[in-house]
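A single protein chain has been omitted from the complex, and every remaining protein chain is retained in its original position.
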Amino acid sequence: MLTDELGQGGTAAEGPGNRAEHQGRTSGNLVQLITPAGERVSHPEYDPWVQDVTDEQLCSLYEDLVVIRRIDTEATALQRQGELALWPPLLGQEASQIGSARTLRDDDFVFPSYRDNGVAYCRGIKLTDIIRVWRGNAAGGWDPYTVNMATSQIVIGSQTLHATGYAMGIQNDGADSVAITYFGDGATSEGDVNEAMVFAASFQAPVVFFCQNNHWAISEPVRLQSHIHIADRAAGFGIPSMRVDGNDVLAVMAATRVALDRARRGGGPTFIEAVTYRMGPHTTADDPTRYRDANELEDWAAKDPIRRVKALLDRKGLLTEKLEAAVQQKADAVAREMRSGCINMPDPEPLDVFKHVYSTPNSWLDRQQDHYARYLASFGDPAGAASEEGAH
Amino acid sequence: MLTDELGQGGTAAEGPGNRAEHQGRTSGNLVQLITPAGERVSHPEYDPWVQDVTDEQLCSLYEDLVVIRRIDTEATALQRQGELALWPPLLGQEASQIGSARTLRDDDFVFPSYRDNGVAYCRGIKLTDIIRVWRGNAAGGWDPYTVNMATSQIVIGSQTLHATGYAMGIQNDGADSVAITYFGDGATSEGDVNEAMVFAASFQAPVVFFCQNNHWAISEPVRLQSHIHIADRAAGFGIPSMRVDGNDVLAVMAATRVALDRARRGGGPTFIEAVTYRMGPHTTADDPTRYRDANELEDWAAKDPIRRVKALLDRKGLLTEKLEAAVQQKADAVAREMRSGCINMPDPEPLDVFKHVYSTPNSWLDRQQDHYARYLASFGDPAGAASEEGAH
Amino acid sequence: MTQMTFARAINSGLRKSLENDPKVILMGEDIGALGGVFRVTDGLQKDFGTHRVVDTPLAESGIMGTAVGLAYRGYRPVVEIQFDGFIYAAFDQIVCQVAKFHYRTQGAVKMPLTIRVPFGGGIGSPEFHSESPEAYFTHTSGLRVVSPSNPQDAHVMIQQAISCDDPVLYFEPKRRYHDKGEVDESLDAAGALSMEKARVVADGSDVTLVAYGPLVKTARDAATAAADEGVSVEVIDLRSLAPVDYATVEASVRKTGRLVITHEASQSGGLGAEVAASITERCFYHLEAAPVRITGFDVPYPYSKLEMHHLPSLDRILDGVDRALGRPNSLSGREG
Partner (left out) sequence: MTQMTFARAINSGLRKSLENDPKVILMGEDIGALGGVFRVTDGLQKDFGTHRVVDTPLAESGIMGTAVGLAYRGYRPVVEIQFDGFIYAAFDQIVCQVAKFHYRTQGAVKMPLTIRVPFGGGIGSPEFHSESPEAYFTHTSGLRVVSPSNPQDAHVMIQQAISCDDPVLYFEPKRRYHDKGEVDESLDAAGALSMEKARVVADGSDVTLVAYGPLVKTARDAATAAADEGVSVEVIDLRSLAPVDYATVEASVRKTGRLVITHEASQSGGLGAEVAASITERCFYHLEAAPVRITGFDVPYPYSKLEMHHLPSLDRILDGVDRALGRPNSLSGREG
């Protein structure tokens, strides 16, 4: 679960990131290093970027994948039990999130969407903080600066501009860290995402556009957003791109490292399309049976990101009972911690509604707060009186 | 000046529009059929699309180019004399506007920017109507439906979405007309233009994106918007594109016909980058000496769109004194008509300020109009009284 | 008359518009197979086809801008914005284009767009799913803005909005989607009360209480509660937010001399300010107290565990009624 425990991989200057294939348009070929059956296939360009991944680290990646799926399952359960208001499952997208997030350095900065809770886990964000916002207890779950990750963005695509601006700041500061932004296939249609590519290309900002093409934007299939590969969008902005098997944790790692390395060396932005699949509903409020074919789900189940790592470990003789037990135990512990963090989360105080709107006093708001405090006081029991109607 | 007097050119089904080169990415090669020196160079792919252009028609194109430049000069003079509030010169871009506009059918629909007054002339819009808005006498100069051309758009890029929506309507209606939208190099950075390409590609709408890359967006050089060719943007949306010498009226015609033909036959959108140059200031309010090198102007003066057609006519022995005189006469007549239309344009009535906001009565506005009428009446002389201070 | 939910009543109104005018075309995200995230367009794509009920790419400015182009071509687009908080990406097209084309072209180009916006809070949603952005639009000349408060009005007003030649923002109080009511589907939209008219939904003599959309129910409940205390509250459902039918409000205030306005949107610069200012102008000498505003606070819409504090509740409204009447209230002893 440690960020960058895998180091930076390869020798930067000689890496494939410098080759022509990466500078221009993607070939459209999907980068894959582990087949759905768990076979490690070699790829001369991308292999060097993961050659440092030890068996131990492979096991640790496996653990993360399992733990994150468990987080997802537990959160879904908490929602069903009324403990969370909503949850956007990442089921099926574990490899995309772990593979990319684990290549980041601590001083890189992440600008995610709402579905990137696996990334949040990799950044070391507390489980309670991850679900705070989904319980309705906060507008954002954590302090971005303590983990170098912004809180979830709900306005589709917005965060890609923030990442680009942040990267421009990195550049101004002369630092070699990178901003990475996560977004979906649907997001690529938004003006903001395209403007972000314009700015990133124009200023050659150290930013990585990480698109999880999970094939759906709520009920809309990806072909409604684009008839061609999502990765091909980037070339038109002069941004190199890669199309990678998003259910292959090693391929995702390799591609992300290519991109990070380019950014660190002043080579500007990169676009990664991680081809994956949203196995669950859009959120716990969604009913995908209304719009998608069960066969599609089956096809993708066969490409499951966890199963293939497991199979690879098995082939390598690493899938010991001990490992399985340890992973299971970790997942259980994490689920327990999350559940108890959720259930024991204290409710906010009524007057918190006025907090943090401004960083300095504001006369309009202060007056309203004063009036509302008096109003609450007029009932004797502040919190009780006001909560009575509201949600009618 | 007649729209489509040149017919549709080529035999549609066999045209280069069907070839692979046009379906995918542009090669980056600039399409040119007339060199700056006025030499007609052959181009196997594009020649068929202008093979029907007779000598007579070439002379007529020449006339249009000259007339439009004269309109531009006269309007600039009117502005300097205080008769127009503002004017956005199209000096240097005549071939892009004439070459494209003259390939349109009457039932095609144009969505222009503010600088496309040459296109407006080709659509048969009255000279007085063209300048109405620049004198400050109207919010839009003409009734779009009588000429199938929208009024000038000032919000950069906005009109590209309108064209795309209009094209979706054409498609729904089962018609074979086309929507064409004009915009600048700067506009390609706006979210709206990129979203327009998303929609156009997704619905395969019969729309032509005609970008006049005049190398400047006010003071910003095109490289600030994109490090690569503007035409290459389109491929990332799955839209075929062409890069054409925008100072070559025949090349522009050929490319536009390729695009129109594709759209009419259900082949969807096309993006054309017409590479040209804004020889004048951004508008009459601008001072380009603050930001651009005089040498650049000189370089481009050598590629003048009119001079090269003139040279071509000369080579062909068509540049007779009679032609020159006729063209001159036409230009003079047009300039006279525009000037008198401008100077004699009646001022609006004070209460016109309340007109056309809604198509049906609106109680808020009616009351304000009533109050203002009473206010004006309280001075005896309505118009005089109110105009006294306002613009302090 | 049929019992149906608020959402169903809109659905049925949309269906009638689609049937009656081939130029009506629905556009939005997820409005097709899914039937919209609130199922308001349920079944319509199946029955009218993908050319009449169009799932669009995920781009609000694109949706609005292409709708403008379709209107240019003679269509009557009905655009769904999935949630209130996502209308801002389309703001430029709405304010600069939708609202101004009729004016810009001297009436030549009409913009008969209807923009449907599920709005308001109270459903426990995350950020951007509970906003009340109506004041941005009521301040925008060239637009009309309406909000129904009950299934019957929802059913009729959506048809009126679609048949209006001006652009109409149609704000749907999403926390009322599941409320049921009697709907007369045979009611002729042209014959029904114009969507521009306010309606007195409860007669009263002591104080005028103005509400719209989601809070009309709360306001009526407050009037009932006040009646128990012997206070007679006249409740007005604005229905039209731009223009406001001031004649109806004014007539009531001339009678009661007192005015309370309530909305979920933030107070400063909200529609309540406009109503208070205009009514004060129109009948200052009939007013016995300053108009009172009971509204959301000047804060971003709060996370769901706090929303009941932000939303005007029955008790807060009653406190406002007391203030307008000069009865003991939470601010007693202070002017305003």
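Chains here go by letter, A, B and C, matching the order in which they are written, and residues are numbered from 1 within each.
Convention: contacts are C-beta pairs under 8 Å (C-beta built on N, C-alpha and C of every residue); 3 or more make two chains touch, one makes a residue touch a chain.
Since the structure is predicted, the reported quantities are computational estimates derived from the model, not experimental observations.
J.: Touched by the hidden chain, which of the shown chains?
T.: So, taking every chain into account, the missing one touches A, B, C.
J.: Of A:31, A:53, A:125 or A:138, which one is in contact with the hidden chain?
T.: Reading the full complex, the residue touching the unseen chain is A:138.
J.: Among B:54, B:146, B:320 or B:368, exactly one should touch the missing chain; which is it?
T.: Considering all chains, including the one not shown, the answer is B:368.
J.: Which residue among B:116, B:190 or B:273 touches the omitted chain?
T.: B:190
J.: What does the interface between chain A and the hidden chain look like in terms of residue numbers?
T.: Against the missing chain, chain A presents residues 109, 111, 138-140, 143-145, 150-151, 155, 158, 160-170, 172-173, 179, 191-192, 195-196, 198-199, 202, 355-360, 362-365.
J.: Just checking the interface: what residues of chain C touch the absent partner chain?
T.: Residues of chain C in contact with the hidden chain: 85, 88-89, 91-92, 95-96, 99-100, 103-104, 127-128, 135-136, 138-139, 141-142, 242-243, 265-266, 268-274, 276-278, 280-285, 287, 289-293, 297-300, 335-336.
J.: Considering the whole complex, not just the chains shown, which residues of chain B touch the missing one?
T.: 85-86, 114, 133-139, 154-156, 186-187, 189-192, 217-220, 224-225, 285-286, 290-291, 347-348, 350, 352-354, 357, 362, 364-365, 368-369, 371-372, 374-375, 377-379, 385-392
Here is the rule we use: only the chains that are shown with their structure count from here on.
J.: Would you identify the chain whose Cα-based centre sits farthest away from the centre of chain C?
T.: B
J.: Averaging over Cα atoms per chain, report the distance between chain A and chain C in Å.
T.: That gives a centre separation of 36 Å.
J.: At least two other chains touched by the same residue of chain B: list those residues.
T.: 191-192, 195, 198, 202
J.: On chain C, where are the residues touching two or more other chains?
T.: Within chain C, residues 56-57, 59, 61-62 contact more than one other chain.
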